[in-house]
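I have a structure here, written as structure tokens, and I will follow up with some questions on it.
Moving on, here comes chain A:
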Amino acid sequence: MSVITIDHVSKQYGNVTVLEDFHDEFKDGEFVTLLGPSGCGKTTMLRMLAGFEKPTSGEIRLDGRVVSSADTFVPPEKRGIGMVFQSYAVWPHMNVFDNVAYPLKIQKKSKAEIKERTERVLEAVHLSQYITRMPSELSGGQQQRVALGRALIAQPKVLLLDEPLSNLDAKLRERMCFEIKEIQQRFGITVVYVTHDQNEAMTMSDRVFVINSGVVQQSGSPIDIYQHPANQFVADFVGKVNLLKGVSENGTIRLTGVNDILPYDGPLTGPVDVMIRPEKIQIVPGEAHLKAVMLREFFMGDFDDCRVRSGEKDLRIIAGADTFGKFEPGSEVGLEITDFRVFPESAEDYTKILT
Partner candidate 1 sequence: MKSKSRFRFDVKWAVILAIIAFLLVFQVLPLLYLTIRAFFPEGRFSMEGLKRIYSYALNRSCLVNTLIVSAMSMVFGILISFPLAWLVGRTNLYGRKFFRTLFVTTYMVPPYVGAMAWLRLLNPTVGTLNVFLKNLFHLSALPFNIYTRGGLIWVLTTFYYPYAFITISRALENMDPTMEEASRISGASPLKTLFTVTIPLMLPSIIAAGLLVFVAAMSCYGIPSIIGAPGKIYTVTTRIAEYVSIGSAEGLTDATSLAFFLMVLALIILYISERVLARKNYITISGKSMRPAIVDLGRFRIPITILVALFAVVVILIPFGTVFATSLTMNMGKSVFAAGNLTTKYWKTIFSRSSIFKSAANSLLYASLAASFGMVICLIMAYLSERTNVKGKSIPNFLITVGSGTPSVVIALALIMTMSGRFGINIYNTLFIMVIAYMIKYMLMGLRTVGSAYSQVSPSLEEAAQISGAGWIRRLTDVLFPLIIPSIVAGWFLIFMPSFYELTMSNLLYSSNTETLGVELYLYQTYHSQQTASAMAGAILILVMVFNFLMGKLSKGKFSI
Partner candidate 2 sequence: MKKKALSLILTACMALGLCACGGSSSSQSAASDQPAEAAEAGAENTEADAAEAGAETADASANTDVSGKVVIYTSMYEDIIEDMEKDLKDVFPNLEIEFFQGGSGTLQSKIAAEMDSGKMGCDILMLAEPSYALELKEKGMLHPYKYAETDKLLFDYDEEGYWYPVRVLNMVLGYNPDLYNKEELPKTFKEFAEDSSVKDMISMSNPLTSGSAYSSVVALYDLYGEDYFKALGQQNVAIESGSVALTKLETGECKQIMVLEESILKKREEEGSALEAIYPEDGTIAIPSPIMIVDEKVSANANIAACEAVEDYFLSPAGQQLIIKGWMYGVRSDVKDYPYDGSPVTDLIPKFIPVDWEKCYKERDAIRGMFQNHVTVPAE
């Protein structure tokens, strides 16, 4: 049992609010990801869970026990939490075994038990053959596993991961994603995972919190977030998106700069923002009422990433891999928009945040 309750938690540094009124509950065994651009407050939230930071207001409970509130504070070492740091924080003066065994030594376990459990964990993180190596003799990925092993060894109720994969190469990152997920399921622990990488979030999470400027934009399952983003920011941050302006009237939306009218029966009228996922635009053969010019395309193996120009706008289209090479650059293609989301118009250009 390990439920994390975050009760209206806010954090300010001086006059700067870095996290505003975070209020939710992470369920037992849940894999929760805090997703957002750097500086959004996700790491602050994680560090408050760990106890390295104190909330300015609000309360944090672990399994109902208050660990942070106005008048209670349980220091990190008393919280029984595992954590993996972005920089790994593997102690350079201890070998692999000592690094991983450290939490057990703190708990004053018997030598035999420490040995047995450490070896088991090292097995789980695939480090058995490096047991006496010093960290300086390990690769980045191996150091990462040491950090993970150390976080897991005390069988914590909660595991916190602070952008643990950001220093790894893509291949390794992907593999670690699955390993982490597998370990989480095997150990049955609650995981709070901080990342700015939506792929990591999508792969592993039961629930994703998208955070921007200290405010939770949306929380939900990866599918939910992807398919039903609550606002432009979420839509943009999670997955790829084409942003267009339009005007809603009489059950339709007239796109600005693109010669198309979309059917719309939503409540919004007047100027709106329209978000279209690249894979929701299809290249259709033959005659189509929305026309575009192929600019260039990138073969990605499993799909074809195209840029086309329609009217005054450049659009991104994800098409099937077999589409690649069918259209010369400069040739005309017909398009069909199969799905889109409509948001109230916002002056902000969300695509800027990503870059």
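General observations
By our rule, contacts are C-beta pairs under 8 Å (C-beta built on N, C-alpha and C of every residue); 3 or more make two chains touch, one makes a residue touch a chain; residues count from 1.
Regarding candidate selection, all candidates are chains of the complex that A comes from, given by their letters.
Every value quoted in this text rests on a predicted model; they were computed, and no experiment measured them.
Here chain A touches, in this complex, candidate 1 (chosen among 1 or 2).
On chain A, the positions that touch candidate 1 within their shared complex are 50-54, 73, 75-83, 85-93, 102-103, 106-107, 134-136, 138, 140, 143, 147, 150-151, 154, 160, 167.
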